[in-house]
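One chain of protein is taken out of this complex; the other chains stay put.
Letters A and B mark the chains as written, and numbering starts fresh at 1 in each.
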Amino acid sequence: MRGETAQTSARATALRCLRPVLDNLPALATLLICSFLLLHSLPGSQADALLTSDLGVAVTAEDHTRLQARLGLDRPLWQQFGSWLGGVLRGDLGYSRLYAAPVAQVLADTLPWTLGLVLVALPLSLLTGALPGLLAGMAPQTGGAKYLFALVTLLSSLPGFVIALLLLSLFGFTLGWFPTGGGISLEARLSGQVTLADLIYHALLPLLALSLHGSVRYFYLAWGLAQQISRRPFIRYARHRGIRGAGLLWRWYLPNAMPELLSRLSSSLPGILGATLFVEVVFSYPGAGALMLDAINNRDYPLLQGCLLLTGGIVLLGNSLLDLITTILTDRG
Amino acid sequence: MVARSLLLLICLLALFCWYSDWPQPQMSSQLLHPPSSDHWLGTDALGQDLLARLLQALPGTLATALACGLLPLLAGLLLASLSALAGNRLDRILLKLTDIFMIMPAILPLMILAALLEPGLGTVIILISILSWPDDFRVLRAAIRRQLFSDAVLTARGFGAGPAYLLRWHVWPVLRPLLEALFLQNARRSVMLSAGLAFLGLTDPRMANWGTLLLDAQQQIHHAAFWWMLPGPLLAMTTLILLLNSLSPEERKHQA
Partner (left out) sequence: MRYETPLPLVKIGLRLCMYLLLTLGLTASLARADEPRLVIADAQGDWGPLAPWLHRARGPGYVYTSFVFDTLVWKDTQRKIRPLLAREWSSDADWRCHHFTLHGRARWHDGQPLTTADVAFTFEYMQQHPYRFVDLSRVQEVHTQGNRISICLQQPDRLFVQRVAASLPIIPQHIYAQVADPARFTAPEALIGSGPYRVADYNRAQGFYRLVRNEHWHPGQPRYREVVITRLAPQAAAVAMARNEVDVMSISHEYVDLFRNSGAEILQTPSNHPYRLLFNHQQAFASIRLRQGLAHAIDRAQLIQLAFNGHALAARPAYRQQGGLAGLNAYPSDLEQATALLTAGGWQQDADGRWLDAGGNPVELRLIAAPGAERLVQVLARQLTDFGLTLSVRLLQDVPLTRAVQQQQFDLALLSQSHQGDPDRFRTLLTGRHARGDQYLANTRLLELLEQLRYQTDPKQREHTLLQAERLYNADLPSLPLVNPLNFAAQKPGTGAAFTPQGIAMGIPLPLNKLALFAPETAATEAQKAP
């Protein structure tokens, strides 16, 4: 009997995790089709991008049409989309003429940097927002809590790139405590040996900017949750027993607030991805942000399609992963 | 109270700037000069007075906040009401549509569309509204559905009230605080999004925007000029957003 229920619950969990993926697949497909149409309606084509140069030889209209034909841009749109989709299903994301490399390779080069930022910033923003929020919400009438609330309200009025700019100018340029840009230091590039310490050193300010920006919504959520939890009887009894401060926070408030907080985690994924774009631009971080801007400006369709596919895929997978973690944690109580 | 009068003051200032065409920053040869009695906030890389550029961007920013606060709200309200009343199929289609928008960070399609349209003020408003309505739609849909099962509505239904009557007298009035909160949230978000687009250099550079001022500040980050080019647009944006924040119903409850 136990074995059966364990098996069925495993299958149920698996289904529950696959559900968001399956639900969102049609959305992803529509998105891809729409973006394909949109990209091809941009003025100018990839052939223009490849033939433009301030130094180069003059090009004729025949060169242009020949290049269009070579790139396959003169076929009807649905055919182009079909061949691209076929390639993707085979694992071939196409070839980026701009970067002279397969799209998969270009993305693989830049993806780890962006993913690194996003994956660390997500839980970090949760913690930096939820812990102070719970703490302040436990005693909302105190002066400290009020100051904290005002500070976070101020923070919420700053867009992500402004936070990044402030951090960069203060800690990077004025104080000089942190590097002013890049992913790894010059010495690391020259010697070819990348140390974890160096990576963290360069990623610290971008991560700080992202977490600060993302922590605001968790602060407000935790603040409200703490006040709700405070009204529950078992908290009153715990307080009577003399438990207060950090102990109260860790063992009583946090576990009760966690499910709600975690459920919000997946919905903040697109927001963090968007903020990462700006942060990468400000810190010249070698991620996918600059890649996408470049691809848009040079009409590199395969690269752009690859980027959009990847972003949508990350959100989908991220959602299902977070759902899985949430179910495991809530099942364990 | 203070917040409301301050906001009113700002709106009047914006109207004045709009109609009188007053702050026309002049290019001069005093490039990157620190704040002085002639130029209270200093000058930028083209010798233009920074305070004048700041004020020049005010009407546009307020217009963006107003329009992008209102338009997605109206669209969301209409569609949510329709979907709550018209039945399952329309509801499911609209839900699927909003799913597509939820899966993407808003900035990506904005970037692509900005490259397509090279937007000025009107186009930016339309773009941001298109990307904001799904959130409003979802929230309003849930609220309307809850409302449609409330006692008052069920009683009215029992008396034979039609859908239009129900919406007009029993649903929409109750939603007013929610609508206000959503309006302000949209307005705040649109100010930040339009500044972000300008910061990436994707909007018309002659369209005055605080994001462009921030971009100019970033380009001087190695120069002392950064420290007088940054505070102006920063404080302006923060103040506006905080004022909008303080108008929202929850905030007013806090202050009461």
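As a working rule, a contact is a pair of C-beta atoms (placed from the backbone, for glycine too) under 8 Å apart; a residue touches a chain by one contact, two chains touch by 3 or more.
For clarity, every value in this text was computed on a predicted model and none was experimentally measured.
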Contact residue for the chain not shown (choose from A:G116, A:P140 or A:G181): A:G181
Omitted-chain contact residue, chosen from A:G137, A:P159, A:P206 or A:P286: A:P286
Contacting the left-out chain in the complete assembly, out of B:L15, B:A45 or B:I93: B:A45
Interface with the unshown chain - residue positions in chain A: 42-45, 48-60, 63, 95, 97-101, 106, 109-110, 113, 173, 179-184, 186-187, 189-190, 192, 284, 286, 297-299
Where the unshown chain meets chain B, residue by residue: 27, 29, 31, 45-47, 115, 118, 201, 204-206, 219, 221-223
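Please note the rule applied: only the chains that are shown with their structure count from here on.
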Approximate Å spacing (C-alpha centroids) for the pair chain A, chain B: 23
Residue numbers on chain B that touch chain A, as the complex places them: 96, 99-100, 102-109, 111-113, 115-116, 188, 192, 195-196, 199-200, 214, 217-218, 221-222, 226-227, 230, 234, 237-238, 241-242, 245
For the chain A and chain B complex, residues of the former touching the latter: 23-24, 26-28, 30-31, 34-35, 38-39, 41-43, 153-154, 156-162, 165-166, 168-169, 173, 267, 270-271, 273-274, 277-278, 281-282, 292-293, 296-297, 304, 308, 311-312, 315-316
